[in-house]
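Before I ask anything, let me first share the structure, which is written out below as structure tokens.
Apart from one protein chain that is not included, each protein chain of the complex appears where it belongs.
Moving on, here comes chain A:
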Amino acid sequence: MMASPWLGVLDDTIQACGAHARPDLVERLRARRAELAGPKVRVLVLGESGQGKSQLINGLVNAPVCAVGDDVTTSVPAIVQHAEAPAGAIVTGDDARNLEGPGRVPTPVESVTARANRDTGAVRAEIGLPRKLLETGLALVDSPPIGSPASQHTHRTLAVLPQADAALLVSDATKELTTSELDLIGRVQRFCPTVAVVLTKTDLVPGWRRVAERNRARLQQDGLPATVIPVSASLRLAAARSGDKALNEESGYGALVRYLHQDLMGHVDLLRRRSVAALIHMTVEQLGAPLRERLAELREGGTDELTARWRAAGHRLEELQRESARWQTVLSDEVADLIADLDFDLRERTRRILREAEEYFEVADPAKDWPEFEGWLRENLRSVAETNSDWLLDRFEWIARKIARQVAPRSGDVLPEALLDAESRDHIGDLRMPNVERFSLGQKLFVGMRGSYSGLLMFGLATTLAGMPLINPISIGAGAAFGAKSVFEERGARLKRRQAAAKTAAHRHVDDFFLTYGKQSKDTVRLIHRELRDRCTAVAHELRAEIADTAKRIKQVIDAETAERGASARELTRAIEQLNLLYRRGHALATTQAARGLTA
């Protein structure tokens, strides 16, 4: 056989199957290639039950080799081919797809199909006959009837379909082609493009010519290129028995034999091309479908989720930017309020102390009661300082939480805690005050502050008194040494003077305290304010940096993925293009020279 162009295309297709990791297809195509490279031409005879498929073949070989019956008869395919002497065999095994199979049991040719049809282990029957018709390599394949898609008979016939080089759809002349038969022709043509319709039993009904005409019209209307060949097996067999040439001509078998002999066997190369084209078509479809699916998937994009996250991060950043301006203002306002409140509180409390001090010295004699008063005053001022500073701390804690919520609106309470507890400062054991402990942020400052107001109380008072010799207990003691009388006489006036001096001293002391503590307190507020602001700024910054980073990373992933998708899409498109090229080459095989062969 001369080198055929279709072999090259088929080999390329097999290679493509390999490249697409489809070893199953490779195997199937290789097997089919071997068949196509050989001389045999398999013609599958198929159709619904009782249409006369088996009898049709009997008529062709003029021998009752295929079992015929009125009820469903054929249950396994039977291949009728050339042999030097009549021979039959039943093939058993499980690979029904292969027409050449393993277990072969030689069986008398007259009964081989009847037995194979009954034998549950049989997968097909093989019949060899010395016939001129078959000498050229023609093999006729009888098949079980096509029926419900689920039936084993249907399945067995469709399984041998891909190995057929041509098909004869058998439909009897008692009715026109049914919808299911037309469907079947369409399906068969996908595997095996060369199909003819054989209209059997023309002896039975007077109207067969009309049925043939209507079938031809219907096939044309449905775009199914298939010749319609009317025959009668009964007449053919009767003609063979009686040797009646006219009857043989009436049987229509002449046209059928001519079709097989000339149209099919005379154009084996075209048959091959068509088969290969169909094979390539289906293979390309099978290989291409998942590619096209993936491509569509890629094109539809799949970064939706990522893009959404990226956008969200962008929004978050903008939001944080807006928030930062807002919380700064809030913080300043709050601190200003705090300072004013603290100042008012301090003023109020010291004023009350002073009032009490004055009342005290209305009666008390500083000379005698000063130490008691001094103790009292110290205790009261300490309490004022403590309360006031506690308040300061409480307020700051509250402010910190409030601001924290604005700085990191979505971080819940995590941030305030971080703000408040961030750094555990070194405590100075003795001076630690219970309330200060709560506010570790301001701890150091407060420790300092407390130190300073205790110091103030310790020394400030003494210093103040140091500048007031009259009230000095020592001077009082010295005063007493002037003489009891004068002391006594002057007691009223002197007491008054002492009392006035003590009042002034208390005043000055409290004022000093007010000024000094007030300044310290304000400094502390400012310090904490600054610290809080810095801390919040840092946190906000960190947060922004983090989100910006996330956004950047998402963007990178998106970009990378998009790039990758682009690359994959290009690759897929190229692969699909290659398959399309194969398809076009296959198609060209079937169409060139079609004009001068196998007219449908």
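Methods note: a residue touches a chain if its C-beta (ideal position, glycine included) is under 8 Å from a C-beta of that chain, and two chains touch if they have at least 3 such contacts; residues count from 1.
In the analysis below, contacts and distances are computed from a predicted model.
For the chain of the complex excluded from view, the name given in UniProt is "G domain-containing protein" [choices: "Cell division topological specificity factor", "Sn-glycerol-3-phosphate transport system permease protein UgpA", "G domain-containing protein" or "Fe-S cluster assembly protein SufD"]. Only one of the listed residues, A:K201, A:H267 or A:R349, touches the absent chain: A:K201. Among A:A238, A:V330 or A:L495, only A:A238 touches the chain left out of the display. Listed residues A:V105, A:L247 or A:L527: the one in touch with the omitted chain is A:L247. The residue touching the chain not shown here, chosen from A:E35, A:E48 or A:E323, is A:E48. Among A:A31, A:V72, A:L291 or A:L306, only A:V72 touches the chain left out of the display. Residues 48-50, 70-72, 145, 147, 172, 174-176, 178-180, 201-206, 208, 232, 234-235, 238, 247, 250 of chain A touch the missing chain (whole complex, contact as defined above).
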